[in-house]
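Note that one protein chain of the assembly has been removed; the remaining protein chains are unaltered in position.
For chain A:
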């Protein structure tokens, strides 16, 4: 999944879970059935999981362009110079 996809997945996940939670509570309260609330919510969690967890191609529409290895060799990495310090002078 690319970065845009990840952001989208997080938003979808949060919104879907909240919507299902509210729907489940209202359904349970109106029908007077606690079991109905739990069932609707469990169904909602499963559905959200199916949409957001697998790596669907839909979430990979802005793929990252990694640099080609042959191109990278033409531009060598800059060298880091190491300065060694002597210990403070002894008396």
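Throughout what follows, a contact is a pair of C-beta atoms (placed from the backbone, for glycine too) under 8 Å apart; a residue touches a chain by one contact, two chains touch by 3 or more; residues count from 1.
Everything that follows uses one rule, which is that contacts and distances are computed from a predicted model.
Taking the options "A-type voltage-gated potassium channel KCND1", "Signal peptidase complex subunit 3", "AP-3 complex subunit mu-2-like" or "Trafficking protein particle complex 10" in turn, only "Signal peptidase complex subunit 3" matches the UniProt protein name of the chain that is not displayed.
Contact between chain A and the absent chain runs through residues 1, 6-7, 9-10, 13-14, 17-18, 21, 24-25, 28-29, 31-34, 37, 41, 45, 48-49, 52-55.
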